[in-house]
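All protein chains of the complex are present and in place, except for one that has been dropped.
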Amino acid sequence: MLIFALRRLNLLFFTLLMLTIVSFSLSYFFPGEAINNISGQINPSVEELAALNELYQMDKSIIHQYFAYVGQLLSGNFGISMANQTAISADLRHYLPSTIELCLAALFIAMVIGIPLGFLAAIYHNKPADKAILVFAMVGYSIPVFWLSLIFILVFSINLSWFPTSGQLNLLFEIKQVTGFKFVDILLSDSPYKYLAFKDALMHLVLPAFAVATAPTTLFIRLARTSMLEVLESNFIKAAKAKGLSKAKIILHHGVRNSLVHIIRQMGLHFANLVTVAMIAEVIFEWQGAGSWLIDSIFHRDYTAIQGGLIALAIFTFTINILFDFIYAAINPLERHKKHGA
Amino acid sequence: MARETTYLEEEFPSPMKQLWITFNKTPMAVLGLSCYLFLVILAIFGQFITPHSALEVGDALLTPPAWNDDGNLNYLLGTDDFGRDMLSRLVHGTSLTFGLSFLVVIFALIIGVVIGSFSALTRGIKASFLTHFLDVILSIPSLLLAIIIVAILGPGLENILWAIALVSIPQFVHVTRIAVKEEQKKAYVLIPILDGASEIRVLITSIFPNIIDKIIIQATLAQSAAILDIAALGFLGLGAPFPMPEWGSMLANSLDLFYIAPWTTYFPGLAILFTVVVTNLVGEGLRHSLKIQKDS
Partner (left out) sequence: MKYKARLIKIIIPFYLALTTLAACGPTPADTIFTKGLIYCSEGSPSSFNPQLITDGTTTDATTQQLYNRLINFDNDNLERIPGLAKSWHVTRNGKMITFYLRKDVSFHQTDYFTPTRKMNADDVIFSFNRLIDPTDPFYQVVDGNFPFFKSINFAELVDEIEKIDDYTVRFKISHPDSTFLSNLATPFAVILSKEYSEQLMAADTLQNIDNLPIGTGPFKFKEYRNNAIIRYSKHPEYWRQDVAIEQLIFNITPNKTNRLTKLFTHECDVISYPIAQQEIRSRDDLMIDEVTAFNVAFFAFNTQVAPFDNPSVRKAIAHAINKEAIIKSVYYGQAEAADSMLPRLSWAYSNKISSIPYSIKMAKQLLADAGLGDGFSFDIWAPSVQRSYNPNSLKMAKLIKADLAEVGIDANIISYEWTTFLRKIEKGEHQSVLIGWNADHPDPDNFFSPLLSCSAMATGRNRAFWCNQQFDQLLAKSLLTNDLTERFNFYHAAQQILVDQVPLIPIAHSKRSLAKLKNVKGDILPPFGGVSFENVHKVDGSKM
């Protein structure tokens, strides 16, 4: 397990190295002066400029500059926004938790709906239920999320008035920001309307989370279906059948567990897609998250914010990836041993 | 290819031919393919057969679709707020959203397969570096990456095409690399190697024919993703400029009319959905046939 963990951490280190190199080189790729892009100071005075050059070691070689940049990142200095001159790190602290909340909620929904549906499809392989689920998966996988979101709003908010369409919480609830995670903040707050606010926040979460979850759900359906089919056709299941176990028992005892292992192995890879979808949904549902913030930054040509957003979102997806790797290793001892041998 | 016939008793159809035979037996896949070909034809010839101009401003503003009471048969799917015929715009848009995604994928495929095969031949530190590099790139959300590239290049249709092509390449590299490595382990590859063929020769003559199906399947996946990405960037206002009937930007421009002229929102969305479904049907059909082939 230790060596496995070390390998993963090595990968994490490598990723961070790559990311920071990419992000650092962006300051040179973006239009304008690198020092302005990297610090976010648009019109620094002569003294400020000198201080910035000193801070980022702009007069030294590119390698020095890179290490100076990484040093600043590590000390939490992501520069300031070129659009409104606020600290990027503060913006990220504000926006990133909302994105994490939305992504995790969507992931949860996708798993809860997708995996059982996939299993069902596998169990009723080639029967009408299977076909229906496959059609649903195909459409859900193909539908553009921005269009789906609009349809959701039209049907569930405007026609049925079930759910609100924008933001994370009715603005009349005044919840002090502590962690940035709305649900946690609500529970931590001493507002008299705490539970009402919690319920309201849940209602706000429903539409965006389902819109984001649609595409991953279909992925889970496919994954669950394929892996369950594979498991059901494997020899040990045949042996179990030969022993005379009932079909339900075989599926519950052997099928589910073994195919879950397969699914979790794949899950990490697809998380990047989910984050992509979430970015667009955030724009439509006015979700105050890192995705909509990043897209706004592009319109404002706020290069410092783009760099910060890239690093934050990529680290987030990568952390989740590694997390799934660990879960996979934990439930599948085979993997750990293989790594031992390698 | 069946070049090494000397070693075999009977002749097998090539993998692509086999694939086609099984593919032909799945009605959904064939339906998908016919629709796909229809879209290809529209993308090439569409702009010549449109009943009205897709770009010029017309007189009949916001005419509802023809089946509506106020509709007009001249404008089958109605008109937008500039009086432009929706049907003509959608047909014209096929060459932008669908046609360009096709070109983008071909481009990414060629580059990706070349890099992927060479990476499969390298070993040691270089290979490990490449794997890690790919892992990193694949862990960054593709749209995010595309957006970053657009931020560097500036908005515009051409720039988003470069961005999407660049984003699709790593997936081809990944698929090719894994497929080549898998094939390399198989026994049949040993034979030409024992005959003294170079690695590259083995790759081209023995391995490629056996992995091309996987690459095509990846291509359909990449195309459906590319269509969605072109449309998404268009929707976010980073893609095709104003008068161009790119479906995503048509949808974005129609948002202001959502409550007055909902058809301007519905149709571009349906067009995107239809195209992506068709592309996926083809891909799914291929995958399905491949699986049947493997099983038999």
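Brief remarks on what is shown
Per-chain residue numbering starts at 1, and chain names A and B are given in the order in which the chains are listed.
Heads up, the rule we're going with is that a residue touches a chain if its C-beta (ideal position, glycine included) is under 8 Å from a C-beta of that chain, and two chains touch if they have at least 3 such contacts.
Please read these numbers as outputs of a predicted model, since none were measured by experiment.
Which of A:Y28, A:Y195 or A:F236 touches the hidden chain is settled by the complete complex: it is A:Y195.
In the complete complex, the residue from A:I158, A:A239 or A:A330 that touches the missing chain is A:I158.
Subunit B residues in contact with the hidden partner, per the touch definition given at the top, are 255-256, 258-260.
Those residues of subunit A that touch the chain absent from the view are 84, 86, 153, 157-158, 161, 164-167, 170-174, 192-193, 195-196, 198-200, 202, 252, 256, 286, 288, 296.
Simple rule for what comes next: only the chains that are shown with their structure count from here on.
Mean C-alpha position of subunit A lies 24 Å from that of subunit B. Contacts from subunit B toward subunit A in the complex involve residues 132-133, 135-136, 138-144, 147-148, 150-152, 224, 228, 231-232, 235-238, 248, 251, 255, 258, 265, 269, 272-273, 276-277, 279-281, 284. The touching residues of subunit A, when paired with subunit B in their complex, are 11, 14-15, 18-19, 26, 29-30, 138-139, 141-147, 150-151, 154, 269, 272-273, 275-276, 279-280, 283, 294-295, 298-299, 301, 303, 306, 310, 313-314, 317-318, 321.
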